[in-house]
Structures are given as structure tokens and as C-alpha cells.
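Shown here: the complex without one of its protein chains, the others still in place.
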Amino acid sequence: MSKINERLKKLHTIALVVALAVFLLVVVYEIHNLDNNSKRYLSEHYISEGVRETGAINLVTSVLYDYRAFDTLGEATVILTAAAILSLLVPVSKATMLGTKFSIIVYQTTKFSIPFLAVLGVHLIFFGHLSPGGGFVGGVVLSIIPILLTITYGVEFSESKLKPAKKKLVEDIGAIGFILLGLLGVVTGSNFLANGQANFGPGNTGELISAGLIPYLNVMIGIKVGAGLAIIFNSLIKEK
Amino acid sequence: MINLIFNLLMIFLVITAFFMVFTKDISNSVIALPVFGVILVVIFVILQAPDAAMAEAIIAAGLTTVFFVITINKTEY
Amino acid sequence: MEAAVWVIILPLLTAFFLGISKLYFKKILFPLVTGSAIIYLYLLISVSTNSYPPKVYSVGGWGLLGINLMVDPFAAMFLLIIAILFLPVILFSLKYIKIDKHDYFILTYLMIGGIAGMVLTADLFNLYVFLEVTSLSSCALVAIKKTDKAIEGAFKYLIMSTLGSFFILLATILTYHLAGTLNMAEIALEFKELPFKLKSILMALFVFGYALKIGLIPLHAWLPDAYEDSPIPYNVLSSGLVMKAAVYALIRVLYIIFGIDFLSESGMLAIGVFWGVITFIIAHLLAFQQTNLNRLLAYSSIAQIAYITIGLFVGTDGGLIGGSFHILNHAIMKGTLFLVIGIFYYSLSAINIKDIKGLGYQFPIISFTFVVASLSIVGLPPFNGFITKWLIIEAALEAGFGYAAFFILVGTFLSLTYYLKVIVTLYTKTEKKIVIKDPGLSLRLPTIFLGSLCIVFGIVPSLPLSLINKIPQFLLDHSEYIRILLGG
Amino acid sequence: MVIPYVVVIILFSLGIYTVISKKNLIKMVIGFTIVESSLILLLILIGYKPSGTAPILDRQYEIVVDPIPQALALTTIIIGGSVTAVMLALVIKIYKRYGTLNVDELRKLRG
Partner (left out) sequence: MITPGLLYLSGALLLFLPITNRIKYIMSFLITAGALIVTFYLIPGYSLELDFLKYTLVPFKVDNISKLTGLIFAVGGMAAVIYSINLCSLSNLRLIFVFIGSALTVVFAGDLFTLYVFWELMTISSSFIIIMASDVTKKTGYFYFLVQLVGGLSLLWGIFLQYSATGNLSLHAIEAGLPFFMIAIAIKLAFVGFHTWLPLVYSKAPFYVAVVLSIYTTKVGVYVMFRLLSGINILAYAGLISALFGVVMALRQKQVLRLLSYSIIIQVGYMIMGISIGTEEGTTGAIFHLVNHILYKTVLFMAVGVVIYTTGKDSFENLGVMGRKLPLTSIATLVAFLGIAGVPFFNGYMSKTIIKDALHEPLLKWGLDLMSFGTSLIFLKFIYYAFFKKSTINIDKKPAISMQFGLGFLTVFMIVIGINPFLLENLTTINLGINYFDKKHLLSGIQPFLWSIAAFILLKKYVVKNYQRLLYYDGYRKMAKLFVATGYKLSNYHDGKLNRYLVWATSTLIVLLLLLMF
């Protein structure tokens, strides 16, 4: 009896998922039938005017840090929330890790790669408005440094080099800095998070110091994301 | 040519996903996770989205997998 | 209108500063928290009193190219609820929360920031981002006690809420694909020409996603679990603000993007009303079974939010007024009830119905507050719950949903059965000697303040109604909202 | 270009199926990552224009793909990663408390 019940349940689940897929197919089919090429004036505006208005060559960055910078504040908050949750779930004092001894090559490689990672991360952050990358990606790359340290040398070593409190501080400073940079717009008589509109001197398009506040916002997000992900990782691994 | 590669990648993506879901051993499915991520990254690059590709490569394929590995490490002992 | 953006970033900033103070200056917690809450109160009141005519604030100054915040009467009403609830709850928690105090306040402020963002934003993707902030921090607050039940509840909550988020995100992406923009007003204009079927499916995805967060039956199962072992001041905010924020967002999306004509044409209004009726009947039946007071109140919250849903889905002026007013009233009433339970829990860790036996004589004023709030939530005169119930029933009758109106009365009866059970237990004398930790004034005062609002809004409903009466003007006919948002 | 959309739908449904039917907690979380990946893929897909170039305008290009969905995709990736991390932390916690990864054993809250 229970076996039949199990079967029925499984069948029910599969039927549900198939029905969902069919509905989504209907949506795609309907969209396919529509002629919706003409409806992208927003992106067309970004593409044609974006470089001039924001000063950033990388349009994704200009969308993230200028047109829709408020979203970025929101997602930075999400990371901060996640970091806060993880550091809440794992009390600070317990710092042990299931140790695995690696061969000497691993240690050497780690030591060797850390400067490269740092340079790569900083490059990604600072050139975020010129090339692919930006605060998020660069921050994540930076966060790999403590992660590598933790994996190869253990939590104690990693946390003695980069104290959790410091990371938390850096994360908070990043978030606060983002908001303060946003408030610069208010100070100069424009709106919150204004950049292209507030005339911070877009500079010469294509140079490092250009695009107004975008590089600084990138830096803030970079250190925030890096510190946040490092906290998340360390908390996860410290979990006994 | 690029179309063919693209479609093949798509098929691989689906196969990896199915493998991830239906394999019995959880470590197997977690090992398949970065593969899945990398295929996605290539697809993003083909679709002209370098930013998203980088983020996906580092976060989804890299960090998330590490998180999963840690979780398995912590739970299967 | 700088104040509008401050409404969102002040709580976020406070949370970030709290993060620093947790590490280096633990002493400044109290002045930081209370000071920020008081400034926030002032901000909220000044924004919500300036809400008519609605104002648009463009973040980054990009106008239609970027993200816009919009303060209309509906948003103002919601900000008013935050204003009423937030300071009392913060004062209450300062004494109530003992461990992980900093984390609690960080997450609370993040949650409030997320809610404020959801309320004010007029951009679909921004709404999703803030929704995610809200549900993630809310879920963390559920887990903050780190007991078995708290962790389990948080996990269930997170799974369900993420499922909902994904459907909302899917619908948002498809909307962008179809409309080419994320500004609600422009989407609304674009959506007028879309085929019926496509719109219906999109709407179903939105409705499902938000209904998961609202907790309409049978999507409610995570909700009582999330309430059972979470800090009680959080429960006040959760039932008063988090669930309501989802209702708010749903109504915003449906009424602004899809428009009332499409809603009635596609039958969404009828479905919503019917769904509400089913929800509150079952929720009342389930609430009667509970022995844990938190769970009981959680089920009661589900039922009350179903009343709100009915009011808002009736689709007339009266319905919108009644539903919105009930959002306010329910926040106050349920807040009072939870705070009273919080005091009981603080004093003698009593959380089951049988534990509170005889407390009516130990805490006469607090228990009286409980009685007032529960009678109010049942919907008896002369308290505020009655006023809104009257408005909702009248609107439902007027719009032709006679069965819904009738069942609301049945629901009133059902809700009395379990609230009266609690009250009777409260006033049953017991032989057992009770050891009591004195809750002190800082726990009593917020409770009594909220409880007295139950009576004040019952006798003088015109106080909030002067604001609420303007809500339908911008929801029912979305062209006005669109005109203002487009800057015309 | 219909095949990619079909793939998105398959991945989405597969993810949902994993979430609702698998008993293992880690499998459920994997299901969520699949759903999330499918949504990111959808975002990138709707921004794509045939023979367009990436939205990095160091020169003037004829056709440039839509930058907005890519920005949204970045946001979604970050949010998804955070949510996954929180979920996994909770999974570990649950394993410590309950000694199992089976969903059906999480039954301390009911009624």
C-alpha cells in the first residue's frame, strides 16, 4: 500500500514539474511570436549615450555603479547580511579546522600566487570601468587570498594574519564608504548616488582616473565583497 | 561553427545538470558543480557577457563549490 | 525629498556602524540604537505627512533611466506602520535580547532597511533586491537563538522564501524581456498591448512568488515554524512588517503593472478573494489546535492577512481603504499580543498556553492589554479591529462578494474560540507558586503604548483614515500613478 | 535561437524537481543553484543580440548586446551565492543537531 503511495507521490511530483515546464514553454512560444525588437530604447540609450554620460567604457559597470547603483547598494547589503548570519551562527572563539597536510609544492604555490592574486584583484577593481571586472569580481578575487591561506595553513594561521574583526571592520567600512560616496551627490546638490549627473568630472574617457565616482565606488564594493566572502568562508569552515 | 559549439555546450550543460541531480553519491554531484559552472562560463563568453562570465567563474564555479565541499566535509564525518 | 532616500539608508548605515561598534566599542550600542530609532521616527513621520501629492525621488538623478523612489499615500501608510512599531520594538528588545545583542540589532536594522526599500522603490528589479535583503535578514533573525527548533524553522523559511524569490525573479526577467525597462510606470504602459495569455502567466508567477512570502494557505507551512522559537520582538516586526511588505509589493505589482481592468478581466480578483476565504477559515481551525502561543499567534496572523488580502482584492475604493487600514491595525494588534507574550516569556519563560495560568492576577495591566488586543483582533467593537472588519465586509458586499463577507463573520466567531481560550486560562487561578522576574518599565511601556493605540484607533478612526482615504486614488486608477512617476 | 530557452526551461524545471522531491538537504541546495544558474542564463540570453559585441565600448561598434541584463545577472549571481552560503551553513548546523541530512527527519516543528 505504502509502495503505491510512494509511486503516486513521485508521479504527482513529476506531473507538477512537467506542467510547469509546459507553461514556461508556452511563455517562450508566445514571446517568440511577438515582435519585441523595438522595445529596447532604455538599453539603446545606455549604449549610445552611456559612455558620454557616465564616463565609463564598460557599460555593465556604468549600469551597476551609476544608473542602477541603488541595486548595488542592495546586493552589498545582501552579502553583509549573509556574512552577519554566518558569523552569528559560528561564535568567534572556536577556530579549529580538520587539518590536512599538503606537500611542500602546495605551500610554495600558495605563497607564490598570493601576490599575483592581490595584483589581479586590485587590477580588476581599479580597471572595472574600463575592462571586464569591477568591484564584485575583484573583491571575490581578493577574498581568495585568505581562503587560500586558510586551506593551506589552517584557520589559526589565516586568522592570525587577517583577524576576523579586521575583516568585519573592512566590510563595514566598505559599506559605509559606499553610502558616503553616494551622499557626495547630495552634498553637491544633486541626488543620492548621483555620479554622471553630479558632474564629478568624467575626465577623459578611457583613462584610469575618469568616470567620476565609479572607480571609488568600485573600490568600496571590492573591499566589502572581498571581506564579506572571506568572512563567510571562514565561518563555514570553522563550523564544528 | 560557433553555433555548433554553442548547442553542444547547451547539451553538455543539461547532461551535467541531470548527472548532478540523479547521481546517488553527493560528492559526485558536488564535483559536477564546477563543471556545470565552467560550461556556463563558456556559454556566457560566447554570449558576449564577460563581466557575468567572470563573476560566474569565480563565485558560482569557484566559491560556491568550495562551500559545498566544506559542507560535505563537515557533514559526512 | 532627500528624506525619502534617507528612509532607506539610515537603517542600513546604522547597521553598518553597529557592525563596527560590535568589534571595538560595545558600550555605544544603546545610544546608537535609540538615537537612530528616534531620528528614524522623525524621518518617517515627515516623509509620510508629505506624501500628498505623491513625490518621485530619482536615485542618481537619472530620471527614467535609473531607479526611482516613489512616495505615494500607500507607501506613506506603510511608513507610518514602521514608525508606530519600530521604536517600541527597539526599546523592548534592548532589554529583552540578552545574547547576540549586536547581531540582533544589525539584522533588525538591515531588515527595516530592506522593508523601507521595498515600500518606496518603483523599480521592479530593485524590489527583488530589497525583498532578498528583507527575507535573508528575517530568516537570520529566526535562527538567532540557535536552538534546534530555531535552526529548523529558519531553514524551512529560507527554502520556501527562496523558492518564492526565484519565481519573482523569473517573472521580473520575463517582464524586462517584454517591456525593455524596469520602471513600473513604463512597464505598465508597455503591458497594455501584451497578449492576454502571456500577461496571465506572468501574473501567476508574481502572485505565487509573493503569496509564498505572505503565507496564504497552502503556502503557509513555513510560517508557524518560523515563529515558534524566534525572539519575540522579532515576531512583532515579522507579522507586522515582513509579511505585510510582501502583501504591499504584491498589490503594487498587480495594481500598477497589470492594472485593475486586467485583474478583474482575468478573474484574479475573484481568485484572490476566494483564496483569502479559504485561508482564514483553515488558519482559524488550525490556530485552535495550537498549544504554543507563538504558533497560535502565527496562525492568527495568517488568517488576519487573509482578511487584508480579501480587502485589497475586492477591487473597489472601500476594499482598498479597508485592507490598507487593516494592515495598520493588524500590525498594532498583533504587535501588542506578541509583546505581551514576550513579557510572559521574559518573566517566567512561559510560552505554552498552560504555562500562563493565573498570570492575569500577577500582571493586571499587561493582561488587560492582552485582552483588549485580542478582542480587537477578533473584531469586536469598540476596538480598531472592528472598524476595519466593518469596512472590509461592507466593501466585499458592495463588490458582489457576499460569500466572503459572510465568511468573515464566521471567521470572527472562530477566532474568538481560541483567543477566549487563552484569556480564560490567563484568568484562571492556580495553586502553583509562580516565581517572577520583574519585566520592568522598559518592557511594559511599549506594550501598553501599542495596546492603547488599539482603543484610540477604534474610537477615532479618522486619525489614520485621513491618510488612508487617499490610497485608492493612486492604486485603483494607475494612470495617475504612472503620470506622476513619468514626471508628467 | 529557441534551443537555449528550452535549455533554460529544462534546467529550471529540473532544479524545482530537485528541490521538491529530493530528500537530501545538500541535493536540495544543489537544486537551488541549478535554478539560479538557469535564471542567470536566461538573463544573459535575453540581452544577447546576434553578432553583437560585449558592452565595452572602447570603440564605436555596430551592434552591442544589452548591458542591463548583464548587470542584473551580476547582482543575481552575488545574491545567489550569499543565499547558498547561508543555506549551507544552516545545513551544517542541522547536521550537527539532528545527525542526518534527510529532510524527513526535520520534524521537531509540526502541528
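Labels for the chains are A, B, C and D, by order of writing; each one numbers its residues from 1.
Basically, contacts are C-beta pairs under 8 Å (C-beta built on N, C-alpha and C of every residue); 3 or more make two chains touch, one makes a residue touch a chain.
This structure is a prediction, so every number in the text was calculated from the model and none was measured.
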> What shown chains does the left-out chain touch?
Replying inline: A, C, D
> For the chain left off this view, which of C:185, C:207 or C:340 is in contact with it?
Replying inline: C:207
> Among C:35, C:53 or C:267, which residue is in touch with the absent chain?
Replying inline: C:267
>> Out of C:148, C:398 or C:480, which residue would touch the omitted chain in the full complex?
In response: C:398
>> Touching the absent chain: which residues on chain C qualify?
In response: 156, 159-160, 163, 167, 197, 200-201, 203-204, 207-208, 211-212, 218-219, 221-222, 224-225, 266-268, 271, 282, 285-286, 288-290, 371, 375, 380-382, 386-387, 390-391, 393-394, 397-398, 405-406, 409-410, 412-414, 416-417, 420-421, 423-424, 427-429, 461-462, 465
>> In the complete complex, the non-displayed chain touches which residues of chain A?
In response: 9, 12-13, 16-17, 19-20, 23
> Since one chain has been left out of the picture, which residues of chain D touch it in the full complex?
Replying inline: 16, 19-21, 23, 103-104, 106-111
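One rule holds in what follows: only the chains that are shown with their structure count from here on.
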> So what's the Cα centroid distance for chain A and chain C, whole Å?
Replying inline: 30
>> Could you pull out the residues of chain B that touch at least 2 other chains?
In response: 50-52, 55, 59, 63, 67, 70-71, 74
> Using the touch rule from the top of the page, what residues of chain D touch 2 or more other chains?
Replying inline: 10, 12, 14, 16-17, 43, 47, 54-56, 68, 70-72, 74-75, 78-79, 81-83, 85-86, 88, 90-93
> What are all the chain pairs that meet the touch criterion?
Replying inline: A-B, A-C, A-D, B-D, C-D
> For chain D, which residues count as touching chain C in their complex?
Replying inline: 12, 16, 19, 28, 32, 35-36, 39, 42-43, 46, 68-69, 72, 75-76, 79, 82-83, 86-87, 90-91, 93-94, 97-98, 106, 108-109, 111
>> Per the contact definition, I'd like the list of chain B residues that touch chain A in the complex.
In response: 50-55, 58-59, 62-63, 66-67, 70-71, 73-74, 77
>> If we count contacts the way the header does, which residues on chain D are in touch with chain A in the complex?
In response: 2, 5-6, 9-10, 12-14, 16-17, 20-21, 47, 54-58, 64, 66-68, 70-72, 74-75, 78-79, 81-83, 85-86, 88-90, 92-93, 96
